[in-house]
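Data first, discussion second: the structure below is written as structure tokens.
In this view, the complex is presented without one of its protein chains, the others remaining in place.
On to chain A.
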Amino acid sequence: MKMSLAQRVLLSWIFALIFLIMLVLKLDSKIHWNWFLIFLPVWTFDTILILMLIVKMAGRCKPDFDPRDGEQSLKRRLWYLTALLLKLAFCLTLCSRLERLTEMWVSVVCVPLWVLLGGALVELGHSVFHYRRD
């Protein structure tokens, strides 16, 4: 089953909207919830994405799977899974820092984000220069 672009955008849009509203309410001190609760839309969205990725990767175990076209997409999906886990790690450390559960430096909190952004930049840069070569 493949979702259309509008469905996927709607899914991201709803979670982004709820998260922004909760973030604004928290920052304006209208609600005094825990930061982990404010990030609930982010956790839910990431869980959905990870589950979708795992289901797609499990598709390789099907008996009629053609291994010739699978090598590239497996690498890509492993990178996506790593990216999602990095994002999750960043949000978790950020929440624990905001809740003052740990007193680590902001630079340490940002390390997963930097790795994620670096990876995304390499992937985007590759596609930019690939198109240019063509």
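What we mean here is this: a contact is a pair of C-beta atoms (placed from the backbone, for glycine too) under 8 Å apart; a residue touches a chain by one contact, two chains touch by 3 or more; residues count from 1.
The rule we apply is simple: contacts and distances are computed from a predicted model.
K.L.:
Please identify the absent chain by the protein name in its UniProt record; candidates are "Origin recognition complex subunit 1", "Ras-related protein Rab-20", "Rab GDP dissociation inhibitor" or "Transmembrane protein 203".
P.N.:
Answer from the UniProt record of the missing subunit chain: "Transmembrane protein 203".
K.L.:
Please identify, in ascending order, the residues of chain A that touch the omitted chain?
P.N.:
Considering the whole complex, chain A reaches the absent chain at 4-6, 8-13, 16-17, 20, 23-24, 27-28, 49, 52-53, 80, 83-84, 105-107, 109-110, 113-114, 117-118, 120-121, 124-125, 127-128, 131.
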